[in-house]
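Note that this complex is displayed minus one protein chain, with the remaining chains in position.
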Amino acid sequence: MNKASPRLLSIGCGAVYLFMYLPLLVLVVYSFTPTEYGVAWEGFTLKWYIAVFNNKYIQDALKISLMIAIPTVIISTAIGTITAFTLYRYKFLGRALYQGALYVPLVMPDLVIGISLLLFYTSISLDLGILTILLAHISFSIPLTTLVIIARMQRLDRTLEDAAMDLGADEWTTMWKVTLPQLMPGILAAALLTFPWSFNDFVITFFVSGVGSSTLPLRVYSMIRLGVSPMVNALGTLIIVAPLIIVIIGTYFDRRSVS
Amino acid sequence: MNKASPRLLSIGCGAVYLFMYLPLLVLVVYSFTPTEYGVAWEGFTLKWYIAVFNNKYIQDALKISLMIAIPTVIISTAIGTITAFTLYRYKFLGRALYQGALYVPLVMPDLVIGISLLLFYTSISLDLGILTILLAHISFSIPLTTLVIIARMQRLDRTLEDAAMDLGADEWTTMWKVTLPQLMPGILAAALLTFPWSFNDFVITFFVSGVGSSTLPLRVYSMIRLGVSPMVNALGTLIIVAPLIIVIIGTYFDRRSVS
Amino acid sequence: MKRISSVELVRVSKRYGDVVAVDNLSLTIAEGEFFSLLGPSGCGKTTTLRLIGGLEQPDAGDVLIDGEVVTDLPPYERNSNIVFQNYALFPHLTIENNIAFGLRLKSRRVAEPEVARLVAEALELVHLEGYGARRPNQLSGGQQQRVALARALVLRPKVLLLDEPLGALDRKLRKAMQIELRRIQHEVNITFIYVTHDQDEAMSMSDRVAVMRNGNFEQLGTPREIFQTPRTRFVADFMGASNIFSGRVVALGAGAARGASGRTIQIETESGLRVISSDGQGRSAGAAVEFSIRPEAVQVFPRDRDWIADNKFEATIVGKLYLGDVTELEVALGDDNSISSRIQSSIDQKFGFKEGDRVSIGWNAEDCNLLSSGSDTTRC
Partner (left out) sequence: MKRISSVELVRVSKRYGDVVAVDNLSLTIAEGEFFSLLGPSGCGKTTTLRLIGGLEQPDAGDVLIDGEVVTDLPPYERNSNIVFQNYALFPHLTIENNIAFGLRLKSRRVAEPEVARLVAEALELVHLEGYGARRPNQLSGGQQQRVALARALVLRPKVLLLDEPLGALDRKLRKAMQIELRRIQHEVNITFIYVTHDQDEAMSMSDRVAVMRNGNFEQLGTPREIFQTPRTRFVADFMGASNIFSGRVVALGAGAARGASGRTIQIETESGLRVISSDGQGRSAGAAVEFSIRPEAVQVFPRDRDWIADNKFEATIVGKLYLGDVTELEVALGDDNSISSRIQSSIDQKFGFKEGDRVSIGWNAEDCNLLSSGSDTTRC
């Protein structure tokens, strides 16, 4: 390519980024505008942010979201670690099938997962509420955590375990003192990815939530149904910032685990 | 661990899989039961499948879904290839920031993306319809395709390009005859992952679709609002099978690209 | 006396699927011996090491350490330790904690002050005093290698198993570590079993060497025996005796060989050369025979020079490699045969040999090393 190409490519690249991120920028900008129903810039205000922070419904929804996301992260990371360990370490019939099955939920519509969970909980007469949301979140987070930890396991040096056993450590000691410390960066990365995965979910939660168990996305949705208010923009802006921080931390840990 | 451990672990692993996949199985089973509102097994029937295939609304929705998913795959894979190439090959200020920014949409709630896109299209007075859905899908698919192709690029052997130029090929010839053929498995994997990504989307599409532009997930949703009929179960079962096939093909190509 | 040997393998076999890695192998290694398993990759040498260490279980046969059967014991109950090829240091632990890993395990019950003392002693043994607080990735390859050695030796095993421990080091460091390993072995007086594919490494350090092939021994003996009198074509080739000929015995006791021991025989090679070899007892006229000649034994002189050798031929120099002290000449004998000769570079310089020169080459009857008739059938 000639000398002009790199410039041409970076202009094209810039346009792509504008296309991807301009809408989010617009949302952020509008969250600081005072007009209630307009979509034009009419001065700067923080009133919508104040409204968000003073809204009891939003506070309650945030509490419920965290009450679900935090146990989801802990439980699904723990189960994911054990599942990854079992799948990776032991040879058994159909292991490849088991491992391949982990990809299925990741490419299935949330809508179908939501419907099937609703159907399932109804058929076993489980009351919809925080418990069903939690169970649903754990169930769709396990494939993610398992896959992330398996990826880390594949980079694990098996001779470290051989060495530990050769030096006198039995299987359990080897697992605790050698395998798990090696796996830690992957486990942390899985946990940090699962949090937004659970916190952000709307569709599945929508199906399996009962009355009085609205997570933050459900609350935002019901606010929208009452008309798009700039308060939603403010809340949306806050939600954009949160995962950003998590991404930065997550990338840091993943980099560390590579090096 | 003692001799019993592997068995214990595989029992635990089985329980985890049951927990994840039983609801989907229940959905599949119920799609073959004749009772309209019951949730108990009362014999075998294919009538809901026949109903699905004869439903004009579903056919129309499927057409619209494909009309959006196919161009989305083509356009976002093409843009993703160029973006990945630019990000990977040229050093410029803030490149790490650009690359990091690709992760943002992947951990942001669909709801916020949907709201911001709706706000954006409204503010530039774009009529909601198939065009806005297509633009939205392309915009949220580009980060995915770019990341998949960058991952492949990182495994690329740069000396192959050195060799091509040393043998007399200029930059364009090198890109066409050496770089792109090497990148092909990654490009195919990106395309195969983008298809369900676009086809399955509900939340974002929900916000940016206009009247008469219902995709399949939107159609399913409106069917559910009229009550969960076994026809939805049948449709859901069909939707489960489709991505399964794509996953199998995708895994195959990804494996090939690794080896 | 109960103790007869440090390590003993009795008819040990190990398969992976269809591949036989170790094939009915028996072996006795004496206490304090430096024993090397030498062979190309895939010959079963590493598997043999792992069978002794307990990281693999044999399909048949028994492993004895210090006179006791340990075949069914897991690695952590065996009195052996391994130094791994990639060192296998624990990256999350400091050097000190790496070395103390085995000592601190509950099963050993070593008190903490004793642990500190033993670790300091081990660091001193490998000349790494003051490195205890570092992490493995802050050390060079050679230093990591020595930490791995210290970590294994601190447990005072009956036998130390070394799996190509010098493979990742550069040539100079490898030479230094060979001397170091011998020193350490003399100091701790532990049986060393050393796996390598490098004949120089095996020869330079070992009391005995076993050349392995297809899961069994091709030849077992002192380095000198294996280097000077390889018994099979495989061993001769592997030890770098690149001149190997096939032929047939045409006469017994023929020719006057200088300094020859045993009965001399005359051989006609497939390409028609007539060669006199010593040590021909047991060979009968007409029998097929293979022999090797080390390049160092092949002398090269200008054609007009008068000199004596049992076997002398006219030849042409076709290649020349200057290797410093020595120069390697590739010499063509007629159309089909070529032979390598290694001469002192000073001699090469004196005669000014160059490619294309017609020369006179030769070697004595005692330099012909007769190989076993069937190269695969030899078992130790």
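So that you can tell them apart, the chains are marked A, B and C in the order they are listed, and the count of residues begins at 1 in each.
In the analysis below, contacts are C-beta pairs under 8 Å (C-beta built on N, C-alpha and C of every residue); 3 or more make two chains touch, one makes a residue touch a chain.
What you see is a predicted model, and the numbers here were worked out from it, not measured in a lab.
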| item | value |
| --- | --- |
| Omitted chain's touching partners, listed by label | B, C |
| Which of C:131, C:227 or C:301 contacts the chain that the document leaves out | C:227 |
| Given C:42, C:142 or C:240, the one touching the chain that is not displayed | C:240 |
| Interface residues of chain B (partner: the chain not displayed) | 157, 159-160, 162-170, 173, 177-178, 181-182 |
| Contact set of chain C toward the excluded chain (per top definition) | 172, 175, 178-179, 182-183, 186, 199-200, 203-205, 223-224, 227, 239-240, 294, 296, 319, 321-325, 328, 330, 342, 345, 349 |
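The rule we apply is simple: only the chains that are shown with their structure count from here on.
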| item | value |
| --- | --- |
| Overall pattern in which the protein chains touch one another (line/ring/star/complete/other) | line |
| Between chain C and chain A, distance of the C-alpha-averaged centres to the nearest whole Å | 56 |
| Separation of mean Cα positions, chain B and chain A [Å, integer] | 16 |
